[in-house]
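Let me give you the structure first, and then I'll get to my questions.
With one protein chain held back, the other chains of the complex are shown just where they sit.
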């Protein structure tokens, strides 16, 4: 309503730099740059980036403290993310920072830690048709969409998806090969809000798709911290004066 | 664990009696008899039946008072169900009777009243493949099942399904034609428990399928009233003595 | 972010006009005027009013079509609200209009219809201390609040509160006499969002309280319809082209 929303787009950024990998063709500057670009184009979101191979993975305490919403894409190098950085991100989420976890980020340390489950799933790299159906039509993350989003070619993720039942289930995906998947899932954790969004295999142009961009933009706004949100006071307390 | 569970299977019972209708071939005595038969075969469930064209639709106060769990199948004659009977069933659910609503019962007066929404959906009678995926694997309604149930020929129901988000979402269906559907949904309403289960178009042998029978049997056990459940006391109360 | 939000504050408006009733002292122009005034003071909300004794209770189709969020306060005359108007409001909620139900509105026809339950509760008019604790601290309806709100004198409402479990439980109230109550409850219904908020007995200056005003203002923003939200298409559909 005023100050811009500060977003940091975190990307593992390995596939895109791997010689001859299709990801580098689809996202020559990395997926994080594509995502940051469409967020910056909104006018009221200021999106920067951070990647695995930067010092502290680009996620210093200062960066996190200045981040309203963190977006996370990782895949083949989840184990390389330092536990200390994971702990730092976790605490920031509990303190109110929003977190949008994309695609293969389902297996990231930070998502597993926030969910408390294994976060495993079925998958198949067949480039088949995914259709994301809007399930909760009054939810702000679905704003401006039609009844579904069609992606002609995506990696399949299938149930069981080992996550806690979402606070709100916004999307369910249909895959041509016969599977379904809870592909848009909202959670409150501490002061923070977490959104998992399924699409985005590195070899498909999913993050160039305007409807997918719309969802991620909506999710950033939904996950933004409250202004002057309530502080949590824990520990030993005196009886309150009752009136 | 003791007294048997008393179930009443309610069926509109019109399609099956319509001359030349396929439903009469698949269910010569009516779907209610098929359902009651497999429930009675469990040994600890005693299932009777009631149908639309009986006096008071077979759902007198006495019948309902003696019913632990009511199963409901209706389709073309929802509007013929008397409002007084709907009110009676509604009150019994709030007082603890379980309710299992099947297939086209989504549009019944009783389900709409309990949901508070329109309960509308997409549909297509193409006899296409439905696959019900188990989403909440620790739920008693999923006991004894594999990861999914395949029905080679069913009517399609598709999202948006205009219901409140379930307290627990147990199944999501995939349809070959491109849709998904929340096909197994649990609700607490008052003292009662409600389960909506999608499959069961009248021209397909769905209720002869052992896995579908397993789900309905599980649902009956889950929806059974508590023994000596807590009474609700409403209205004007004095301050409680505090200790 | 642009067009103002259009709110209609509906009030039964009987207590305040009853000669010698305390409500008329606390709210000389009616609670609806007090509520509309603080909403209008925000600058980006335009709040009008409607009351029971106006033709069609002030809720014509035109008024409802122009309303983004409807606020509802009723108490002693719930039964006087015409069923046709209730049906009209119900449909508008399913189509996306937000609804904020206050205090004794728990027993209104529209709230019962949306909930599908009896919505009964315990109560006591003792003017005792209520303390509303924030339970979901990251929810926008809690924005700008401390950990709790203290109301020195309110009517008590106690559990059991015969409602469906909320999609999100934002507040739980403590009462000095020994009861608790789910006092801030969010629901999605169709395209619409519903918030029930407990405080506001007509003889106490609750709606003059700045923190209560903050909650209601937050709730209006949360319940606002989506801009260009997804349309629901129901009924018989052809198979989708799959890609």
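Which chain is which? They are A, B and C, in the order written, and residues in each are numbered from 1.
Note that in this section a residue touches a chain if its C-beta (ideal position, glycine included) is under 8 Å from a C-beta of that chain, and two chains touch if they have at least 3 such contacts.
Here the structure is a predicted model, which means the values were calculated and not measured.
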Original post:
So which of C:72, C:123 or C:174 would be touching the chain we can't see?
Top reply: C:174
Subject >> Where the unshown chain meets subunit B, residue by residue >> reply: 1, 96, 129, 131, 134, 136-140, 142-147, 150, 152-153, 167-168, 176, 188-193, 225-233, 240, 242-243
**OP:** Quickly run down the residues of subunit A that touch the omitted chain.
**Re:** 94, 113-118, 120-124, 126, 128, 158, 160, 162, 164-165, 167, 177-179, 187-190, 232-242
Subject >> Positions on subunit C contacted by the hidden chain, ascending >> reply: 131, 133-137, 147, 158-160, 165, 168-169, 172-175, 178-180, 182
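The rule we apply is simple: only the chains that are shown with their structure count from here on.
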Original post:
Taking each chain's centre as the mean of its CA atoms, how far is subunit B from subunit C in angstrom?
Top reply: 32
Subject >> Two or more partner chains touched - positions in subunit C >> reply: 167, 188-190, 232-233, 240, 242
